[in-house]
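Could you have a look at this structure, given as structure tokens, before my questions?
For this view, one protein chain was removed and the others were kept in their places.
By written order: A and B. Residues from 1 in each chain.
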Amino acid sequence: MATIALPDSHADHHYTATGQTHTKIAIWAFIGSECFFFASLISTYLIYKGRSVSGPCPHTVCRGLHPILNIPVTSASTFVLLMSSLSMVLAHSAVVRGDRKYSRIWLATTALLGTTFLGFQAYEFTSFVHEGLKITTNLFGSTFFTLTGFHGAHVTAGVLWLVTMLFVDMKRGLGPRDAINVDVMALYWHFVDVIWVAIFTLVYLIQ
Amino acid sequence: MATTVAAPPSRAATLKYEKGIWSWLTTTDHKKIGQLYLYTALAWFLVGGIEALIIRTQLYGPNGRLVSADTYNQLFTMHGTTMIFMAIMPLSAAFFNFLIPLQIGARDVAFPRLNAFSYWIFLCGSLFINASWLIHKAPDGGWFSYAPLSTRTFNPGLNMDFWVIGIQILGVSTLAAGFNFITTIINMRAPGMHFMRMPVFTWAAFVTQFQIILAFPILTVAVVFLLFDRFFGTQFYEPAAGADPLLWQHLFWLFGHPEVYILILPAFGLVSEVLPTFSRKPLFGYPVMVYSLILIAFLGFGVWAHHMFAVGMGPIADSVFSVTTMLIAIPTGVKIFNWLGTMWGGSLRFTTAMLFAIGLVCLFTIGGISGVMHASPPADLQQTDSYFVVAHFHYVLFGGSMMGLFAGVYYYFPKVTGRIMNETLGKWHFWLMFIGMNLTFFPMHFAGLDGMPRRIWSYDANQGWTNDNHVSTIGAYILFVGMLIFVYNMWRSRRSGTRVGNNPWDAPTVEWSTPSPPPPYNYAKIPQITSRYPMWTREGPHSISAAYPVGAPAEAPEPTAEELHIPMPTPTLKPLLASLALTLAFIGLIWHKQVPIIILGLALFAVVLLSWVLTPLEPEH
Partner (left out) sequence: MTADSSPSHELAAAHADEHHHPDWHTYKWVALVLTIITVGEVWIYYTPLKETRIFVPALLIMSVAKFTIVCMFYMHLKYDAKLFRGLFVGPLTIAVLVVISLLFLFGHLALHA
């Protein structure tokens, strides 16, 4: 067996078989895994659609109760989340070119838009509860709140991640060398957005 | 050896981490983590075995009254849960940890601290779920926890609370490890280690990790639904609210079927390492072995409802799943033939590791045959929920997974510890285990076809099952004696076994080029790989007439990482602390939903996590 040392013991320490970083590979594997997590939640929502025996329904009047879902409000929050993906790519671009001012602006914007989305969700959840739909009410309540709740938890984790990034930026400044980590965070953020695209269509728009 | 170099400033600080308990609590070294998994898993295997012995004693004769029916339910539930999640999977994890970096020519895994976290959260989860025994409220709804039976309506006590929470904790461990190993195998292969040059064990591990990261999220969701139903009053599994009793079954088996391939593929990988070495011949049909692994993993997601042939899915669904189940037997069967082809014409050496590997080939085949019998829905209507199924899965899990894992233990023990295990004791272990296993499980085929249902606490004298049960119980005790011999062998060999050099078995793969045990940095120089069998010459192994062990232990100590200027990760307590914090949150949940404790646990977890990600892995260089 030929054993050849790489010319520089430093280089051999950072050697990778693909030229990509560990974190980027790990985040894509994670995203693949999350496809199954959300697929299970979405499947259950779809399986139980129309099978509640009590309580309110999503789109129609049933058992004398108003339909629950508010399409205009959710359309607005969907748009907000979509725009946060735009601000996220702009943030990443800024970090890559070393633009300290705009990296901060766009990161903060993304965090703000994400928080706005969460605000819309909090409003939505509380108004549903007032109208008689709780997570315990019926199959619709259980599946709806669990699915959108876990999505919201993912958004929250993303916002915390963004805030941590901003904190690091304030402390020592983010530069091109952080591009990979911002990239990884951006991938997570876009994935969370893309899951909402699926949820918005399957839960809100399709009856 | 090399000229000694003055100790760098960090040495004094890291000295405290190198010895004793502290070095184990703060380790990020995959080799140490692998050993932690090994010993912990073996301990749980013994616990699961004792649970089985009690079950078998209760079932020895008709109308046994050794334990109550309620305790019996706890015993078989915990036996299954322990063996699957706390014995077989972590035993496989021990090998993933120890072997993957060495086999691909790397110094460690991609995320060493996450690796340590995987172990500690596994330990915490396994202790959590077994703590239920202390209050005699162990989970009692079967390891598969079918809802609605496992909902609070039908199972109100703490028992299944321990299960739903314990499984989630254990799931975190497995998932984290999955991402770690996938990244490691993709990204840290040494130069020249193309995918089709990787050892088959690493391939098996790679494929298994993909199954893990795709199947475990489904289990997570299924168990979240059950947890929410039990703790927060949701309706996922409440028939009164219109819930479908089959939802749990579909979600669980969507996980559960890939899970059984997760349980067997690593053992297949180990056998694929052991057979060539002791046949003194390369593995027969390496590419086909790799493709069959991939095909099994992929098809494994398409057969799940064969666990549900008796629920009334209808002829179309039954037929589809019957066909896919029969199809998956093909790549599996191909592997059996390739192993036979490896041995055919080889110069066979019947070491203990080899015996266990051959044992897998024989016994898994038997289990596979009963499995294919299950693939036919009409036949399965007779077999399902009877002891025939118990026979099938013990043949594939004990005769398959465990035999393969034991082969791996005997084979790699010298690499891990620097000493070989005693061959005489090993052979006693093998034969007692082989005989005991067949005595225990073969009669179950007949008991099952004679109508004995699963999970029954006792049976009457006039049902015709008594003789089968007599034999099974005797077999179980023989198994137990074999295990005791194994434990003694491990303990004794660790202390005073014959010391060995780098490659005591004259094996072909690159991990055998390192000293036994390897230094913390594994390879002083990252190897350049030029073939599938780097340690064998082009003609084959060096010495056909080898007497084991081959070679002698090194005389001079290895140089240290500092002397070689290899930066090593700083040992850290954070993975252990993060595990404890997360477990605290779960304890808060089960203990009457104490919200302050849950919040405290999550807050501590967040703090430790933040500190962890903001700290570099290695001292700046």
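As a convention for this text, contacts are C-beta pairs under 8 Å (C-beta built on N, C-alpha and C of every residue); 3 or more make two chains touch, one makes a residue touch a chain.
Just so it is clear, the model here is predicted, and its values are computed rather than measured.
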item: Of B:Y60, B:F301 or B:F337, the one touching the omitted chain in the full complex; value: B:F301
item: Among A:Q20, A:N70 or A:T116, the residue in touch with the chain that has been omitted; value: A:Q20
item: Residue of A:C62, A:V89 or A:A108 touching the missing chain in the full complex; value: A:V89
item: Chain A residues that touch the omitted chain in the full complex; value: 14, 18-25, 28-29, 31-33, 35-36, 39, 42-43, 46-47, 49, 71, 75, 78-79, 82-83, 85-86, 88-90, 93, 96-97, 168, 176-181, 183, 186-187, 190-191, 193-194, 197-198, 200-202, 205-207
item: Contact set of chain B toward the excluded chain (per top definition); value: 111-113, 186, 213-214, 244, 246, 250, 254, 298, 301, 305, 313, 316-317, 613-614, 616-618
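Simple rule for what comes next: only the chains that are shown with their structure count from here on.
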item: Interchain centroid distance [CA atoms averaged], chain A/chain B, Å; value: 33
item: Chain B contact footprint on chain A (complex, rising order); value: 1-6, 9-10, 12-13, 15-18, 20, 22, 25-26, 29-30, 32-34, 36-37, 40-41, 44, 47-48, 51-54, 135-139, 141-143, 146, 164, 168
item: List of chain B residues in touch with chain A within their complex; value: 110-111, 175, 178-180, 182-183, 186-191, 193, 213-218, 220-222, 224-225, 228, 232-236, 240-244, 247, 251, 254, 510, 513, 525-528, 530, 534-535, 564-567, 610, 614, 621
